[in-house]
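One structure, pasted below without further comment.
The complex is shown incomplete by one protein chain, all other protein chains being positioned as in the whole.
Think of it as A and B in the order they're written, each chain with its own count starting at 1.
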Amino acid sequence: MKTYVRNFLWRLWVPIILIAFWQIILRNSTNPYFPAPSQILADTKYVITADWVKTSLRSSAITFLAGYLIGSISGILIGAFIGANQILREIFTPITNFIRSIPSVAKVPVIMAMLGIGQATRIATVAIAVLFPMLMTTIRGIATTDMNVLEMAKLLRFGQIRTLFLVRLPAATGEILTGLQAAVQIGILVMVISEMLGSGIGLGAFIIHSQSTFMIADMWVGIFILGIIGLILNELFLYTERRVAPWYFSSKGLR
Amino acid sequence: MRIDPKFSKLSLTLLIGFVLWELGSLIANVRNFPHSWVVFGDLTKLIVTTTFWKSLFITLGLSGAGFIIGALFACVIGIFVALKKTGDLATSGVINFVRSIPSVVFLPLLIASIGSTARTALILTSFVITFKLVTYVVRGIGETDPILIESARVMGLRGFSKIIYLYLPSTTSIVGTGLRLSATQAFGTVVAAGIVAGTPGLGSALLLAESSANYPRVFSYVFVMGVIGSLIYSLFNRTENRLIHWRVSV
Partner (left out) sequence: MKRIPERGFAISVRKVSKTFDNENQVLSDISFEVASGEVLAICGLSGVGKSTLLRIISGLIAPTSGGVRINKSLVTEPSDQMGFVTQDYSRSLFPWLTVGKNVALPFKGHNISKAERNLRVQEALASVGLEGKSGAYPWQLSGGMQQRVAIARALIMKPRLLILDEPFASVDAYVRLELEDLVADLVEKNQVTTIIVTHDIDEAIYLADRVIALSNSPATVTMELAIKLKRPRVQMATRSDPKFLKLRDTLYKGLRG
């Protein structure tokens, strides 16, 4: 525990120095686009009202969580089935690769054109953006299952379905977890973009709205909050993954 | 008559791709999600225009420049951070924080202060790539086999040669993955700047098509982006495999 706190404090001193640096330089800044940190801090209490939290923050939270869960679970399940079968794999890999190569930003207008504007669309957009990378990662993880383990499954007379869920999926845990972590970042990105391009609710919409109405300090508050949320989500993910698959981490002697 | 299996698999892939596309058209309405043949018809018309090639080159140029600039900065910062023992711990917080912020949120800021020019896209992309690659560089150097480091010391390798002969080859496999991901992200960021902020390139061309509800054109651009994205991916994959043939890719 002590080392954790000590590491945490160590990680703080650089940001603190940077912010202090920034404050000193921009102390008397009249530049409308780069206000001093003190100004941003002062503005925070005007932004984070209960109302704002209830609408903007909550909307973004739902968009992200629903989209992420739907997208990643579907991606893993579909990927598991495709990955276990060589023919399916060879047929679908080029298609999924192609769709995944399309920048997420470009997918958003396409999906909005298909499904309209609104929270459901935003959730669908996040889900689709998360699904394809997870699909590719899962397929790769399943396709590279250790031969020894598969052989043991055959000797134990496991059928195809049992082998898939009891053997191939657990064996692919490492790859899947890495994919899920990257998917958090992708999900946040697409959530923000869909809010910026679509309706007027959510963190992304708030940021762009603030900018267009020249409430720059508000905009900075939004940016910082977004960053902090991203950080928290990442830490949360790291914490959860060790709970869900303790055997994986202890066996690798990690962290 | 025996059909070559590769040919039949390819045709099956194309067939399924076609089916999925038409399904999309079915789910949405055909106006917003045109039939595949309509889009490909438009694509053939698009490819022969000079505006298309101009946008393409601008986007690719910006992506490449942003990628290289970002990589250089990442190397410098990364080497510095990695070689000071406490550097990693202290800076990782900041780096992770900035990495967590989607690049697009800085766009409103940049447009407001600098405008929607190519330079904006370049600055944003370089910034994003720097932060993304730094972790890879630090990790790459950090995971250099300690036995190799000791051997290098015994052989009297110092300073610059140490970097070239010891750290560079060791880091290549980890950094290789980072470079591939960053190249893809550089392209994505330049396109994002175009779509969200209207900076020149394929992104703003797509935005233009969308605002005039020219959906076949929108889909043409999306398709082109997919092709470019795939090419970038396979280019880096191929090079990585060639250069690092002695190591399994991370």
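Remarks
Following the convention adopted for this analysis, contacts are C-beta pairs under 8 Å (C-beta built on N, C-alpha and C of every residue); 3 or more make two chains touch, one makes a residue touch a chain.
The structure displayed is predicted, hence computed values, not measured ones.
Taking every chain of the complex into account, the chain not shown here touches A. Of the options A:40, A:167 or A:183, the residue whose C-beta touches the omitted chain is A:167. Within the whole complex, the absent chain has one touching residue among A:81, A:158 or A:237, and that is A:158. The set of subunit A residues touching the chain not shown comprises 146, 148-149, 151-152, 154-158, 162, 166-167, 170-171, 173, 245, 247-248, 250-251.
Note that only the chains that are shown with their structure count from here on.
The geometric centre of subunit A is 17 Å away from that of subunit B, both derived from CA atoms. Every residue of subunit A that touches subunit B in the complex is listed here, in rising order: 7, 10-15, 18, 33-34, 87, 90-92, 94-95, 97-110, 113-115, 185, 188-189, 192-193, 196-197, 204, 207-208, 210-212, 216, 219, 222-223, 226-231, 233-234.
Put simply, subunit B touches subunit A in their complex at residues 9, 12-13, 16-17, 20, 24, 27-28, 32-33, 86, 89-94, 96-106, 108-109, 111-113, 184, 187-188, 191-192, 195-196, 203, 206-207, 210, 215, 218-219, 221-222, 225-230, 232-233.
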